[in-house]
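Written out below as structure tokens is the structure these notes cover.
Here the complex is missing one protein chain, while the rest keep their positions.
We just call them A, B and C in the order they show up, numbering each chain from 1.
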Amino acid sequence: MIVVMRRDAKEQDIEHMIEQVQSLGLKPHVLRGTERTVIAAIGDERAAASVGVLESGPGVDEVLPVLAPYKLASVETKSEKTVIRVGSLTIGNGRLGVIAGPCSVESEEQIVSTARAIKASGATALRGGAFKPRTSPYSFQGLKEKGLQMLAIAREETGLAVVTEVVAAEDIELVAEYADVLQIGARNMQNYRLLEAVGRSPCPVLLKRGPSATVDELLLAAEYILDGGNQQVMLCERGIRTFEAHTRFTLPLATVPYLQGKTHLPIVVDPSHGTGHTPLVPAMCRAAIAAGADGLILEVHPNPEKALSDGYQSLTFAQFEETMKGCRRVADAMDVKI
Amino acid sequence: MIVVMRRDAKEQDIEHMIEQVQSLGLKPHVLRGTERTVIAAIGDERAAASVGVLESGPGVDEVLPVLAPYKLASVETKSEKTVIRVGSLTIGNGRLGVIAGPCSVESEEQIVSTARAIKASGATALRGGAFKPRTSPYSFQGLKEKGLQMLAIAREETGLAVVTEVVAAEDIELVAEYADVLQIGARNMQNYRLLEAVGRSPCPVLLKRGPSATVDELLLAAEYILDGGNQQVMLCERGIRTFEAHTRFTLPLATVPYLQGKTHLPIVVDPSHGTGHTPLVPAMCRAAIAAGADGLILEVHPNPEKALSDGYQSLTFAQFEETMKGCRRVADAMDVKI
Amino acid sequence: MIVVMRRDAKEQDIEHMIEQVQSLGLKPHVLRGTERTVIAAIGDERAAASVGVLESGPGVDEVLPVLAPYKLASVETKSEKTVIRVGSLTIGNGRLGVIAGPCSVESEEQIVSTARAIKASGATALRGGAFKPRTSPYSFQGLKEKGLQMLAIAREETGLAVVTEVVAAEDIELVAEYADVLQIGARNMQNYRLLEAVGRSPCPVLLKRGPSATVDELLLAAEYILDGGNQQVMLCERGIRTFEAHTRFTLPLATVPYLQGKTHLPIVVDPSHGTGHTPLVPAMCRAAIAAGADGLILEVHPNPEKALSDGYQSLTFAQFEETMKGCRRVADAMDVKI
Partner (left out) sequence: MIVVMRRDAKEQDIEHMIEQVQSLGLKPHVLRGTERTVIAAIGDERAAASVGVLESGPGVDEVLPVLAPYKLASVETKSEKTVIRVGSLTIGNGRLGVIAGPCSVESEEQIVSTARAIKASGATALRGGAFKPRTSPYSFQGLKEKGLQMLAIAREETGLAVVTEVVAAEDIELVAEYADVLQIGARNMQNYRLLEAVGRSPCPVLLKRGPSATVDELLLAAEYILDGGNQQVMLCERGIRTFEAHTRFTLPLATVPYLQGKTHLPIVVDPSHGTGHTPLVPAMCRAAIAAGADGLILEVHPNPEKALSDGYQSLTFAQFEETMKGCRRVADAMDVKI
């Protein structure tokens, strides 16, 4: 950590800060420049409970952290890439996972027909929400356990691994009975009680980035799960909130190579939420693969116009079939297999 | 709701959309313009489960909602302003509430001395976190029930109402035993299970805006609580995530008059999180009052440099005393009483 | 245009608004809903000087535009895609243009060696700045006419078309003497005097999106050029300003398919400025192609560590060679030729 003193900092401010740095268990190193004095604090600043507080010290201009705040998620801790293997789904090690299905499970017929269609087109796992976090209390909230049972039937029929969201710690046991992968939604990315709970589960986790979370915050959310003992974590970029209004969210694909340089965890991209408009989804699926993503998660529905949620961003079976054709060609160009 | 058709929409697309609108229980009204056809759908579009899906229809360019998605929070439903009265704290009806205290409760001595100091300077309620949602699993996570007990002692000593955060539905009963107001933090603004649970509590709620939440999403989060039966809800603007890097968040004070035009719920402003830097807090406290805020919530600590969290944005007792002087003058100019 | 009245709008407010709509030359159509009245204004709202003013009328809640504000740039005006052909550069019609070169022209040797290297690797045009708009007055401001002469020498040596920035109307004649394509930089996207002036030039224009411009604003900036008579316009997505701090800008590739649905103008992507970090550039080049971009513009320098500008985002010759290999494979998968 680097403490930059103000130009008008007094000698006693500098001495005070030296003591503060020492009291955090770090070793201060004072550099007197032509205009300002800088104090470099050597040591593991993450162990220091709250280095940010130094900023409130007298004469301090700013505090610049040097070490990334996460450890277990870091490529510096584990250089070998994490590979997720669960049933039909493999993510990493040259295999691109494609998780497809409706936003919400609506009926057995809907989920089973979707599972069959996406499998025929090449998907490697099935998604579908049974517990739905919805912006409005007046929107469809999901079929809950009945929805989970329908997902299990679809898995039995097709062999596809099931990815579904869990929204509360008390539901984990129930959801894990039916699901192969527990999804943590964007709204719950910083629901730490939930993160701690899935950290104790043996089930792999797909952790979605919150729409205003920094990548450091995403990695720290993953850190909660890893720290709990669960090493099977996939990160999911699903778009951030910006001033762009022609897409529901802005999908910043540069996070894919950036994260791959920082973490060993696989990176999945969600072009459905990342754009919020069906016509933009196929191009962004291909772009995600070309950017090096380890997997895709996207919304497919037998009849998007009648979907109980997210119809505006769902592909029909025919659109998904067509999208997969384009994806396979780009995957070939990237030497990965779907 | 207004459905704007594409210029190249076919007659059958228009007819299809008319049927869709009808199937949602709305009355279609077709307007054929010089360039495009527009279908106005008359009726309560909020009752229609999922109007957004119309966007995926053939020939549709975009769907523009006309009605706000919230009802109970709307000034159109209840024009009389909601006033919160709990112990020493009154918010609304010409009274400005000032909720102050440390980010985290750290010890009995810390919280009691803070309560005394802020009361002497004019605060009307005490804040302090016992359950702390922290970005990093390695940060101080709060004293939990012990912290709540210390808050209760501080209340007993000073008579100040206690505002404290609750992070999970299963903790509500425990927290409500000690607290006068339940705070829902920004990270949990869309934790619907938690919102539903505090909606069933008799305790007033301070609901913080998530850093990427739109004001409609904030009002819909409040709607979950109101819909559960709890009418004692305060909204809190605590800053949004933008590209501005010299402040931790960007505090958009125009949301104060905007929200006051849309909802009957009182609006509290948090200049500590909204700026993230102590030197900016006093000016933003005054600005919030001048913008018409119904209350302030801010961080005060006996020794910010030693705080276990958020020291960089906490005021010392002396700074808080000084800040309150400026606030009182602006409050007088606004004809409100602290 | 749709005028949504407030729920408490009076009958006289509605009548006033009907008159206002008529005074703008539009035909009002009143729809009385269960909760609100909506007035649809039929006609060409773009001809109406300033429809936004209706928002200030009594009883008005909001005004929703229906027609896009641009005409000449619209795919509804000209459905055939615009193809740019100038010297070695073809953009559109199945050909992907790759414009590469240093941020600034620094010396004849630098620019000629770069032109040779990028041509050998497959670039189809040379970029290089002679007039440099720089954030700080203390930064290198470009070699001006000398730089243009060096670009002309590089073109002579390699046959590559030259793309270079023009920053003021009074320089256009001079720059156009040497350049094949005039670049309008992001900072000048709304410098209308400059847009009008390049609109009168016979030289093709590459128009960069400003970092906070909406796509409508970008298309309206293009409209200034098209309206001036110059039809040879390429749009360039170079990243927007968001809260993401690990990249200098956020590159929203979904604008590529979005814009292609709205305009006939070709879309070029700039992964160098769009990320601001060399290691992220190759992945984003591939992703841009997979998203369907018509061209790329990127920074290549013989020795980025010694570059007078933008070294942190420039590729070396070897990195560019490697990047092009990946790009060619993805271009093949997209059935386009570089």
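Some points to look at:
Keep in mind that, in the parts below, contacts are C-beta pairs under 8 Å (C-beta built on N, C-alpha and C of every residue); 3 or more make two chains touch, one makes a residue touch a chain.
On a predicted model such as this, the values are computed, not experimentally measured, just so you know.
Per the touch definition above, the residue from B:I2, B:V256 or B:M324 contacting the chain not shown is B:V256.
Contact with the chain that does not appear here is found for just one residue of B:G122, B:G228 or B:G292, B:G292. Against the chain not displayed here, chain B makes contact via residues 212, 214-215, 240, 242-247, 250-258, 261, 274-275, 277, 279-280, 283-284, 286-292, 326, 329-330, 332-334. On the side of chain A, touch with the chain left out of the figure occurs at residues 2, 4, 7-8, 29, 31-36, 38, 40, 42-44, 64, 66-67, 76, 241-243, 245.
Mapped onto chain C, contacts with the missing chain fall at residues 20, 46-47, 49-50, 52-57, 69-70, 133-140, 167-170, 187-188, 190-193, 210-212, 217, 220, 223-224, 227, 240-241, 277-278, 304-314.
Assume only the chains that are shown with their structure count from here on.
Mean C-alpha position of chain A lies 31 Å from that of chain C.
Rounded to whole angstrom units, the spacing between the C-alpha centres of chain B and chain C is 38. A straight line joining the Cα centres of chain A and chain B is 25 Å long. Among the residues of chain B, those in touch with two or more other chains are 241.
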